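All protein chains but one are shown in place.
Then we have subunit A:
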Amino acid sequence: MIQLNRRHFLQGAGASGATCALASILPGSLAAIEKQPLKGVSSEVASICEMCSTRCPIKARIVEGKNVFISGNKEAKSFGGKVCARGGAGHSLLYDPQRLVKPLKRVGERGEGKWAEISWDEAYQFIAQKLTAIKQQHGAESIAFSSKSGSLDGHVFHLAKALGTPNTFTHASTCPGGYVIAAKAMFGTKMKRDLGNSKYIINFGHNIYEGINMSETRGMMQAQMDKGAKLVVFEPRFSVVADKADEWHAIRPGTDVSVALAICHVLINDNLYDKLFIEQFVVGFDEFAAEVKQYTPEWAESVSDVSASAIRRIAHEYASHAPHAVVDFGHRATFTPEEFDMRRAIYAANILIGNIERKGGIYMGKKASSYNKLAGEQVAPELAKPGVKDMPQITAKRIDQVDKQFKLMWSSGGIYQSIIDASLDAKPYQLKAWIMSRTNPMQTLTDRSKVEQSLKALELVVCCDLYISETAAYADIILPESTYLERDEEIFDKSGKNPAYYVRQRAVETIGETRPSWQIFKDLGEALGLEQYYPWENIETLQLMQVNRDHNLLKHIKKLGYVSYGKPLMLREPSMVKEFVDAYANARHVDHDGTFATAMKFKTPSGKIELTSAQVEDMAPGRGVIKHRPVQLKQADELYFIQGKVAVHTNGATHNVPLLSNLMSSNAIWIHPITAGRLNIHSGDAVQLTSSVGSEEGTALVTPGIRQDTVFAYMGFGSKNKELVRATGKGIHCGNLLPNVVAPICGMNLHTTGVKLAKI
């Protein structure tokens, strides 16, 4: 068995078993169709990755007609021509024999796993007939559409609009919604962070060394290693980012908001904040200052277990590096139902040191139109938005539109969880159909059993996906989408400090009978008699509309795959503004302080940064001012259960990709040695976690890298449908342990809960 000994896998991640043999060939899978010779499009194609939602610029090398090596696209400088393990494994997805390449129709009960291969026409006709009948009987609003955000949601939601339903949802409320909505309330728009130029970074568990976002991961590592930036991490678990930090504080789960507020308290109390910036650009400072007066570091210590002296020292160190310092506003994990004020408190700590539009701080994206205006000339081409005139007027309210506190979320992806109540309890009205594209709510929506019941309760469930995902297993029809390596798509705006565009292009000819989602949802629209809303023929026509028929520009973008224009610009950074003005003779006049500060535009009601928000106060009385509210995340006899990302998988999406599954197919449960000792648990023991909504059995990993009162598992594992052969039944299913919660204002679901731990 010498070979087996040679297989070293990720330590502590749960070693994968022997090679997965296919028990039987799945219907509609690549293995089920005849093998055909593959034809490469050219020797190297620049495109966009889709192994996660960061969508890094890539290059795919084709040898003998086969895509063999994926690297980054060096045209995108901040990405450095690099890819992560997931990005590098794209070909493993492409050629996976278990991938779906033919439409499937359910022939047994929902979730029973009985499928028949059908033609695309049959699939479209079936769906169109059902949808037409449902629309006639119950109104178009009884049909919900949900999609992974990004390249394809536009096409999915265009069909929703053409059909006349307002109910469209992205994964926002399960992932980035909290920090997006908080930014919308405070700045009127999303913000970006300039980690690469930061000299002092405070991080609340935004684990970008495991949840890799290439340009940010690289930026932070360069700041740390080449420029001597200090990194402070507050996280209940010893993650890779905690390991790379100069300081790690094992904060109590869900109490980040108290530390962020205490940092604000110190900044104000010790006079460390940028008064001039606040006076000029911020409203609501006095109310905020009055509120945070009570949030002393000593108080925060009693809530969070982070020592008061450390908080005070960190706040001073942070301020001493102002404005080239940042508190990272984070990503997916929703630590607490008070997500909105947690993210607002973090933004507040940035606003107080005036790091907005400064190197190493946070800034707004500079798209071509605003950049050109500042330059006084056409530095970057502006893309047209191919719109469709006379779309149907939709009068029905969204299912998440019952409470105006969620107003900001309606146009930012919606509250995904509201599909559960609308499907099961007709709240606020009955949903009848759910059309999904590349989304796996069984993994990501929390309270798996409720999601399962919802899927069973509906009249029609359609999934467009690459695999029979845990969610697709409950569909009536599964529409197999082509992988990203087989798809052409529109040009996307990738502007950061200066305008940039990039484009996804097919690297290989389509395998089997899959179709790109733009075509699937156009075909479906036409099957529904909605042809008038599809004035374009294909992606090429859409691309030409985008570039205003400038063939040379399109050729240029396609050749390089990623193009950027002009010089990086941050509006309040004098050196950047000077370079900008020197380059463009007709540039906007410079303010007396040598910046473009007065050119900053905040799309808030006041036109300024709203540290305290009258708009939010109106949406939810009592919530205008950022405030700490105690929450109970677990019972006294329970442990906190938290999750996180791992570098070799993406949420609920990649666990069946052969190469990645071989690297890591299961998630162990991290338990502190003292906690484990009390229950006589050793690494490798079978243990059970039980929460208020579910129970999961997994394998213990006893490690000092976790708080005593907390257990941790990487998310996305433990699928329960038999079709996902490599992933099913391996590890614990996090969504099955998390209760269905809707956080105030931002509508987020929740990723921290209480569990009981037992040895089996």
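Everything below uses one rule, namely that a contact is a pair of C-beta atoms (placed from the backbone, for glycine too) under 8 Å apart; a residue touches a chain by one contact, two chains touch by 3 or more; residues count from 1.
Everything that follows uses one rule, which is that contacts and distances are computed from a predicted model.
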Absent chain [UniProt protein name; select from "Autoinducer 2 import system permease protein LsrD", "4Fe-4S dicluster domain-containing protein", "Putative monovalent cation/H+ antiporter subunit A" or "PadR family transcriptional regulator"]: "4Fe-4S dicluster domain-containing protein"
Sole contact to the chain not displayed, among A:L659, A:L679, A:V693 or A:A758: A:L659
Among A:A647, A:A700 or A:L750, the residue in touch with the chain that has been omitted: A:A647
Touching the absent chain when the full complex is considered, from A:L26, A:V83 or A:I511: A:V83
Contact residue for the chain not shown (choose from A:K230, A:H249 or A:H655): A:H249
Missing-chain contacts mapped onto subunit A: 2-12, 18-19, 68-72, 80-85, 87-89, 91, 209-210, 212, 214, 217-218, 221-222, 225, 238, 240, 243-244, 248-250, 647-648, 658-660, 662-663, 703-705
